[in-house]
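What you see is the complex with one protein chain gone and the rest in place.
Read from first to last, the chains carry the letters A and B; within each, the first residue is number 1.
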Amino acid sequence: MIVAEDIHFFYPNKVEALKGVSLTIKEGEFIAIMGQNGAGKSTLVKHFNGLLKPTLGTVRVNGVETTKTSVATLARDVGFVFQNPDHQLFSETVEDEIAFALKNFGFEPEVIEKRVTWALNLLALTQYRKTSPFLLSGGERKRVALASVLAWDPQTLILDEPTIGQDHEQKEKLRQFIMQMQIQKKTVVIVTHDVEFVAECNLRVVLMKEGKIVADGLGKDILTDPALLELSSIVLPQIAQIFAKLSTLGLPKDIIDIYEAKEIILKAQESGLRK
Amino acid sequence: MSKLSRLRLAGTKNMAIIETKNLTYTYPGATKPSIIDVSIKVEKGEFVLITGPSGCGKTTLCRCFNGLVPHFYQGELKGEISVAGVNTLEHHTYEMAKHVGLVFQNPENQLFALSIEKDVAFGLENVGVSREEMRKKVDWALNLTGIYDLRERSPHEISGGQQQRVAIAAVLAMEPEIIVLDEPTSFLDPLSAEKIFEVIYALNKKQGITVILVEHRLDLTAKYTNHLIVMDEGKVRFEGNPREILSTEETRLIGVGIPKATLLYQMLKKDGLNLNGNIPLSSEELADQLLEALKPK
Partner (left out) sequence: MSVFDGLRFRKVYSPIHNLDPRIKFVYVISIFVVAILFYQIIPLLFLFFLQIPFVLLARVQRQWLRSLRGASFLAGFIFIVNVATTYFTSGYTLLAPNVENAAAMTLRFVVLVESFSVFFLTTSPDHLGLALEESRVPYEFAFAFTTAVRFVPVLAEEAQTIMDAQKARGLELEKGGLLKRIRNYVPVLIPLIVSAIRRSLELAEAMESRAWGATKKRTNLYLLKLRRGDYALLAITVGILVVAIYVRLFVPIPTITQLL
């Protein structure tokens, strides 16, 4: 459980990147933090594993204040996968890359061996075990970066812009992977501006603008509110755009799921025919 | 005008501005080719969309259009290619620059000057255009991309979307016949992406520039084109009308992200709801068809 209470954060150049943010993330939740570039999304999530400490206010991870502990300790519970895998890959082989964090955390060699095998398998990387991560494709490098964090099995996983530069199939695989994490009751926080991706996952959305939270609720409520989205410079998901137009027929507006969309349209047509 | 020359003029109108025949290319040191037997034809003034999963050879094909492949990358290029009437195999990339402008994925790494206008002028400086003429062309390009007011800023003072517009202005200033954009919005948020697409669309419609756009986001771009190319594993799998291509099961199985509107249209059709008109490519099109169909009579 992560609890942020009225946090403010100033960068050394005195820019106030967070202006009083309070947020509680419960165990097992799946949250998307959305907003324009510069809205403070990345600054906020960097507080969850102690990379940044609030200037004012407190952040507690499982009851422990982040100012009273180290990133290395917090990282055991909160795994953070950065946007660009090239910002972390450095080992000679994929296997070493995944073992890096495990060694830092002081796991026993046998445990490390087991964990590496497990993580490779989970992300379909087993065939690349002895390959240099630099020889892999962009999508594969992204998976290695993810595996290198999953290896120590943190309770919470933070993914910064996981869909950037990914094609349709890679996004679909990522979505399925997150769903799998959900079944295991893991907490997943994604920072993203990919509305279509968020619309396809049924989750809680936290909308930020200029260092503040402007909305917090279900994806289907927030992503179908044109005024709110315009305020945060986000576009409506495709399905929501269709239903925004269809609302003149008395159909509901808060639809983002394609299957739900189909049912509603078919029902509307039947009732129209009956009349 | 003689009859013959008039005929020839009519002929040039429909002439292919880009034509490749059995183009196959292997990067130096690679074991298998990145593009295989690619034969495509693009006409002057077209807006062509190329899509396909990561690693399908889209980027490599783009590099062929201005001679980066094979001149910059070396390696082995087989087959024929002609771009704006020039055989790129025989002409260096700097000669192609006045015919073809290439815009890359990462805006940060294509801007190297310390002010926006200096960046836009970079290509013109390289070919030795006079200062007065350069000023005119730079201002023209800045205006068309809507960044004239930013001209004196430095690249780090502006957003990623604006940076990408600078990159477009920078190739536009060379007044190319063709602009090739390789996933220009993959680092951008959807709103900035839409703005980029609108700029590109206007260049195509108003300036008559041939556009080749490589994109994953068909949701936002399919509506601009009537010439879609789908690539997979180095080969061209489908080429033609996007409405037909995007509604086939095969396209979906390759892993192309079909626009939601097209998908929903097909799901409805399968369940017996027939809508009037074309297969929709955007939410606006589908919404209009649905309004028509569901309207109380």
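The rule is short, and it goes like this: a contact is a pair of C-beta atoms (placed from the backbone, for glycine too) under 8 Å apart; a residue touches a chain by one contact, two chains touch by 3 or more.
Owing to the predicted nature of the structure, the values given are computational and were not obtained by experimental measurement.
Although one chain is not drawn, the whole complex shows that of B:174, B:188 or B:245 it is B:174 that touches it. Looking at B:22, B:87 or B:126, the residue that reaches the missing chain in the full complex is B:126. Within the full complex, the residue among B:43, B:95 or B:175 touching the omitted chain is B:95. From the options A:4, A:17, A:136 or A:174, the residue with contact to the unseen chain in the full assembly is A:17.
Interface note for the absent chain: among A:2, A:101 or A:240, the touching residue is A:101. Shown as candidates are A:148, A:192, A:224 or A:238; the residue that touches the absent chain is A:148.
Touching residues on chain A toward the chain that is not drawn are 11-13, 15, 17, 38, 46, 49, 51, 70-72, 75-76, 79-80, 82, 84, 86-90, 100-101, 104-105, 134, 148-149, 152. Touching residues on chain B toward the chain that is not drawn are 66, 68, 71-72, 93-95, 97-98, 101-102, 104, 106, 108-115, 117-118, 121-131, 134-135, 138, 152, 154-156, 167, 170-171, 174.
As a working rule, only the chains that are shown with their structure count from here on.
Taking each chain's centre as the average of its CA atoms, chain A and chain B sit 31 Å apart.
By the touch criterion stated above, chain A contacts chain B in their complex at residues 36-37, 137-139, 164-171, 193-196, 233-235, 237-239, 241-242, 245-246, 248-249, 258-259, 261-262, 265-266, 268-269, 272, 275. Those residues of chain B whose C-beta lies close enough to touch chain A in the complex are 53-55, 105, 159-160, 183, 186-187, 189-191, 194, 216, 219, 255-257, 259-261, 263-264, 267-268, 271, 273, 283-284, 286-288, 290-291, 293-297.
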